[in-house]
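Note sheet for the following structure.
Here the complex is missing one protein chain, while the rest keep their positions.
First chain written, first letter: the chains are A and B, and each begins at residue 1.
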Amino acid sequence: MTDSSLSTRQKVERSLARRRATETRFHALGFMAVLFGLLSVVVLFGDILLKGSSTFRQTVIVTDIHLDAQFLGLTPRSKEAHIRRADFEGLIRQQLHAAMPTMTEDEARELHRLISIGAAWQLSDWVVENPQHLNQTIRFELLADHLVDQWFKHDRRKGISQRLSDVQLSWLHEWADSGQMYTRFNRLFFTHGDSQEPELAGVRGAMMGTFLTLMVTLVLSFPIGIATAIYLEQFAPARQWINLVEININNLAAVPSITFGLLGLAIFINLFGVTRSTPLIGGLVLTLMALPTIIISARAAIKSVPLSIQEAAYGLGASKVQVVFHHVLPLALPGMLTGTILAMAQALGATAPLLLIGMVAFVVDVPNAISDPSTVLPVQIFLWADSPERAFIERTSGAILVLLGFLISMNTLAVLLRQRIERRR
Amino acid sequence: MNDSTLFIVIVLTFIGVYRLGRNRAQALAMAGTRLHSLPSHYGVLLAMWAGLPVLITLLLWRLLEPTLVDAMILRQLPETVRAGSDAQVQLAISMVRNIAAGAALATPDGFESSVSHVIALQARMVLLQAGVLLAVALFGLAVCWYRFTPNQAARTDVERMVRVLLLCSSAVAVLTTVGILASVLYESWLFFGMVSPLEFLFGTHWSPQISLRDEQTGSSASFGAVPLFAGTLMIAMIAMLIAVPVGLMAAIYLSEYATDSVRNMAKPTLEVLAGIPSIVYGFFALLTVAPLIRELGTALGVSVSSASALAVGVVMGIMIIPFISSLSDDVLNAVPQSLRDGSDALGATRNETIRQVVVPAALPGIVAAIMLAFSRAIGETMIVTMAAGMVANLSANPLDSVTTVTAQMVSLLVGDQAFDSPKTLAAFALGLVLFITTLALNYVAVNMVKKYREHYD
Partner (left out) sequence: MTILKNHDTKGVAFVDDAKLTARHVNVFYGDKQAIFDVSLDVGANEVIALIGPSGCGKSTFLRCLNRMNDTIDRCQVQGDILLDGEPIYDGSMDVVPLRARVGMVFQKPNPFPKSIYDNVAYGPRLHGLATTRVELDAIVEYSLQRAGLWNEVKDRLDAPGTGLSGGQQQRLCIARTIAVDPEVILMDEPCSALDPIATAKIEELIDELRENYTIAIVTHSMQQAARVSQRTAYFHMGQLVEVNPTEQMFTTPEHTLTEAYITGRFG
């Protein structure tokens, strides 16, 4: 066709080398993109595991403590309140001192700083439980201060130390070498609320706050979401109403989560006077956030119920409401539950809107009711991440691991549920 | 009576009333009377008549009670306090409430009467509330009970009520949008009464904190949001620079090259990135990526801020990868096989088919995916709140620290808020800008996808 010295075949052959190289490059690029994504997952999880897994161990120093009833001013029949007021801190100080009689005043103070203030509380708790051991000598695991904890868990093997004096280090080495100092499972992390002292700070309060908040969210969003889906799929008389609701749902699904916080602040708190910082207000805001996900999945679940079943029910003279509630809803329920679990998982990680409605408070007490001041797990993470203390960084990662643990369980549950639905089909 | 007990009592009452109505109808049916509807319908009807008014009353009560109590406290406050500013009065009221609730320890002088009054008031309120609720319930019950006849169309009534309830539920989504719009519009309107919209939109100086020293010298806070917009855009752009190529290429690889087993492993793993809460990414950016980039910069002899836009953008990009990849995957799969066949049959290599036929054909969908991702990037809050700067620098250098709209919103609203101060209201103005932007992006993107789908369906 065109006057060229080469035939078409030759031209095609000539282009091949270049094109094959491009193909190889493109293929490699795609592979690298996937690899990058997968590596990100690995690095992210690895980093947090690396930083956080040591949270679950806590350093303790085991010593003999003589429960000197006279020093404490107690008798075996003392009341609990009385025991709690006794000077266990002084007792611990005295006993540590007794073990090293040559210490100066300054050294004694430094020695005492190695023990957490929580040690005295734990000891008093123990005595409340076992008052018969008064005046006996017991072996007790004293909670180490967070500096000691960090040193023992991370720095000791590397031979470095932060904010510990030489004399303190010499004691620590001695304890470590004699096996007096060791780590055990950090139960406190799961049984305590927040604290200024890293070694006493736990996620119990945040976990309860999260639990209560999610309960409010679930109780509100599940019925409303399902009802909306049913209405849109089965009852809505006008296309315009469906369209309007649909547009709103899509927008709410796409709007940044922080705007829900603005709504909560301006309307729920400012206008309606709902108390801030409570699971109630948190649950209200998260309900609005969770609704789109629930409605969308519930609609899909209703759509997937075979029409033949509905027709059969109508054929038997059932009314619309009866068909929907007796035949459609039971079949669609597993699909709806899957969507709801995923929505709850999303709500579990939501942070920004909750910051605006005051769930950033420093809450020591574990909340018990939806009207108690409380925080939630992700906000606790946010708060701790702000602390300069190294021990808090570790705890932040630990809290993230707890959060991820919940998320993974919820998602696994949703996947299993979905698999069951698919098998049934 | 706390809320959960109240809840349980109400639920139990519902059930009890339901059984009452059903048993009555059942008894009639047993006795041979022909009923219009099933006995359970009569039960539900009775429960609704008794229960719905109770719920509505309770809701109203909850809404009005705080205002009422506030007014009563106000009357009991010492004269000196009542003469003070609004904020002082508010403070005093909330203090009285706290003391009455047992939250504070000591009662200051002059407040004893109001505190004891509130305590007494609250005790009476609880009784009054219980009484009113009971009366309302009984009234509803009685009306329904006496209207009852065997040929009453209980089913139709119940079904009508069910429909109304369903309709109300579906209105929640609409009301939420209205609520968001109303709150940001109203507070922004107040804000623009104090700060000119022009200054807000085009001013380049942002320092919302009214410090004492500034007040003394006569200068006040300034609300030029351009540095915020610029910072938001820069971080979002960096995120897109990571997420778009990686997400798109990953989608292409997984849908066009990968074997089934690779795809089945890699796709859910990538989705994991989307399921991780952004607070975790924030932590990762703050403690891992930012220091890393800083050290890298130091090694190269470049000074990098410890809260660099680059670190934030990179981490945000990683977070958005699965968003782009799964949306692109959908649109790529929607491209008809016949187009691929046409290109393959002409002797195109696989990448030629993808780049010159499949991607151009899917372009509207891909652009829409990118827009949605971009909207997500500018609305992302936690990563920037944790890892981006708080000072509003106007800088084009990604190694500098910049702040963003959402980060400023959080910093303005966390802690004490005063709805008469421009500092608090500014957050709503920023929220308005954010809301409008994301809504517009979303609207355009969704329409693009819709057109695109119609094109190939």
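Rule of thumb we're sticking to: a residue touches a chain if its C-beta (ideal position, glycine included) is under 8 Å from a C-beta of that chain, and two chains touch if they have at least 3 such contacts.
Being a predicted model, the structure only gives us computed values, none of them experimental.
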Absent-chain contact - pick from B:L121, B:A171 or B:V357: B:V357
Residue touching the undisplayed chain, where the options are B:S343, B:T381, B:S401 or B:T437: B:S343
Contact footprint on chain A, counting only the chain that is left out: 1-2, 4, 8-9, 11-16, 19
For chain B, the residues touching the chain missing from this view: 336, 338-349, 352, 356-357, 360-361
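The rule we apply is simple: only the chains that are shown with their structure count from here on.
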Length of the line joining the C-alpha centres of chain A and chain B, rounded to whole Å: 19
List of chain B residues in touch with chain A within their complex: 2-4, 63, 66-67, 155, 158-159, 162-163, 165-167, 169-174, 176-177, 179-180, 182-184, 186-187, 245-250, 252-254, 256-258, 266, 269-270, 272-273, 275-284, 286-288, 318, 321-322, 325, 347, 349-352, 354-355, 372, 375-376, 378-382, 385-386, 406, 409-410, 413-414, 417, 419, 427-428, 431, 434-435, 438-439, 442-443, 446
Chain A residues within the chain B interface of the complex: 12, 19-20, 22-23, 26-27, 29-34, 36-38, 40-41, 44, 47-48, 51, 223-225, 227-228, 230-232, 235-236, 241, 244-245, 248-252, 254-263, 265-267, 270, 272-273, 280, 288, 291-292, 295, 319-321, 345, 348-352, 355-356, 360, 369-371, 378, 381-382, 385, 393, 396-397, 400, 403-404, 407, 411
